[in-house]
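Missing here: one protein chain of the complex. Every other protein chain is in place.
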Amino acid sequence: MNNLTFLPVLWPLFTGILLIFIAKRIKLQRWVSLFSSLIGIVLSMYLVFSVHSQGILTLGVGSWEAPFGIVIVADMLASLLVLTTNIIGLAILLYSFHSIGIERERHYYYPVFQFLLIGVNGAFLTGDLFNLFVFFEVMLMASYVLLVLGGTKIQLRESLKYIIVNVLSSSFFVIMVAYLYSVLGTLNMAQISQRIAEVNQPAILSVIAIGFLIVFGLKGAIFPLFQWLPGSYYAPPIPVMALFGALLTKVGIYSIFRTYTLMFYHDQGYTHTFLAWLALLTILIGVIGAIAYWDIKKIIIYNIIIAVGVIIFGISVMNEQALSGSILYLIHDMLIKAALFLLIGIMIKLCGSDDLRQMGGLIKQYPALAWTFFIAAISLAGIPPFSGFAGKLLILQGAGESGNFLGMAIVLLSSLMVLYSVMKIFMYGFWGTPKAGYRSAAVPVNKMLIPAVILVAISVLFGVATEFMYPFISQAVETLLNPDIYIKAVLKE
Amino acid sequence: MKQNDLILQTVTKVAAFVILLFAVAIFLGGHYSPGGGFVGGLMTSAAIVLLLLAFDLKTVTAILPIDYKVLIGSGLLISSLTVAGGLLFGVPLMTHAYRYIDLPILGHISLHTAVLFDLGVYLVVVGVTMTIIQTIGESE
Partner (left out) sequence: MELLMAIVIGILFMCATYLMLSKSMLRIIIGTGLLSHGAHLLILTMGGLKGGSVPLLSDETASYVDPLPQALILTAIVISFGVTSFLLVLAYRSYQELGTDDMEEMRGTETNE
């Protein structure tokens, strides 16, 4: 029993409730959210270090011990992701102060922001499959509201599609939970893993595994299920877009991590090969999109899809290097995607357009913006010593070890294409002659740049100090590779 | 358009209170028999919706000057305080505490912390339902 485990969920809940009561006092809302985010980071850091020193922490909610009740499990992967989520939350919050607009702030933007964090943190921390569904729904509910908040035509149109797609995937989730329950008679992830190991994953469980892949793939936007993403993420204002791009798809990926390493790992020839093909196709589609568009929002959005593919590919290889690479790359990608969205937000605000052909010459007036973007861009592409490098290197090593050379080639080529797509933004946006006047007066560039700089700095630190991070990562990987550790910690056998 | 809805209004004046009382009964009975905060809340909002149908939005807001969004907040607050109670007593969150007591008129009766949680659910359900209905209603 350790109540600390649930605090990253409970804390934003209380903040969100408090914010509902002070919804009309915007200044106060900002301060409360900011303060609460700082506390949230401290809490999740404490959680990470506790897990590091004591191993997996669990909490049987309501004094019901696992497997009878809902159990909250903080292993290293979950707590690292919770920490990253909170850091990104803080940065996007800081950015929102200057860009989300007073109308949205008055209409419950900050409370809903906190509710989104509840959903994301909860999904990372839960150890029960149905509870995962519940936290998914909390997260989705908050995302529906954030997506539609403001009520412009494009937002209404896209959120309708987004909600319908997600309602469909939620129904699928419920259906798959029902099937799994009828086969195994339990929903506790540790016990599911144990029972699957006992029966050695017959075909029906592999089918259910693919069913879950459809559910999580819809959230995480993998190959055939990604079509909703470019449209829906395009609609909301930049801070919301950054929040979605950095967090929502990653929850889907985390769920694939959990299900495919903890539960369905016996029939790898079928499930993981399938996963690998989907991952590579996802990378290809993402690359095509990222190169094809002149719209900078679209370019970054398609880069989300590429990253999803790379991470999933790491999971599908399923050995120590590839998994640690995937985790490193996942954390890196959350940080850097949020930073990139914030940066292109400033660019769009300045130029009044999101078309690259209408931009140019920003570097003369805004060198800080330009160089922050440059660092973010080359970290995204995985140039050493920045943060994307270590992750990709490990994924490639893992793939090489298992002999998947096609995958290696595609991941390598995709890095090149990613570099091309972001350099295109850099060259057309920052170099060249300035097009029509910037709207500098209306945009507090320096204030908006701070959160992006924080994120980029953290990600650079994360890249340079990978050695320091490695004990944490390897602890996370150890749990993923030996489900027994997880099972023992949860079921206390 | 002026309608003659005398029958509806007269019936509503009685029926709304019956529904409200029944909602409270269902809410309190929820621990050992079918019912609870969710159903009770839905029924309460059904009573308010009936009032809305019989009279109009202005009259109802005059009778019940409640900001339903604050109601959602209060409900959430009560529920989550119940959840967090575990922190104070050093037991896992959401741990259920109960006690049986004997009261003069009601007799042998049980007291649960789950009721507090359910009260929160009740308020949230009323708040959410009414917010949705008001949002649609106001624009007409």
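Note that the chains take the letters A and B in the order they are written out, and that residue 1 is the start of every chain.
One rule holds for everything that comes next: a contact is a pair of C-beta atoms (placed from the backbone, for glycine too) under 8 Å apart; a residue touches a chain by one contact, two chains touch by 3 or more.
Bear in mind that the values here come from a model prediction, so they are computed numbers and not experimental data.
Asks: Taking the entire complex into account, which one of A:I175, A:A368, A:A409 or A:M427 touches the absent chain?
Replies: Counting the whole complex, the residue in contact with the absent chain is A:I175.
Asks: So which of A:V42, A:I164 or A:A368 would be touching the chain we can't see?
Replies: If we include the chain that is not displayed, A:I164 is the one touching it.
Asks: Touching the absent chain: which residues on subunit B qualify?
Replies: 38, 128-129, 132, 135-136, 139
Asks: Residues on subunit A that touch the omitted chain in the whole complex?
Replies: Against the left-out chain, subunit A lists 130, 133-134, 137, 140-141, 144, 148, 151-154, 156-161, 163-164, 167-168, 170-171, 174-175, 177-179, 181-182, 187, 230-231, 234, 293, 295, 298.
In the analysis below, only the chains that are shown with their structure count from here on.
Asks: For subunit A and subunit B, what's the span in angstrom between their mean Cα positions?
Replies: 37
Asks: Using the touch rule from the top, collect the residues of subunit A that touch subunit B in their complex.
Replies: The touching residues are 1, 3, 6, 10, 13-14, 16-17, 20-21, 23, 59-63, 108.
Asks: For the complex, which residues does subunit B have touching subunit A?
Replies: The touching residues are 69-70, 72-73, 76-77, 80, 83-84, 86-87, 91-96.
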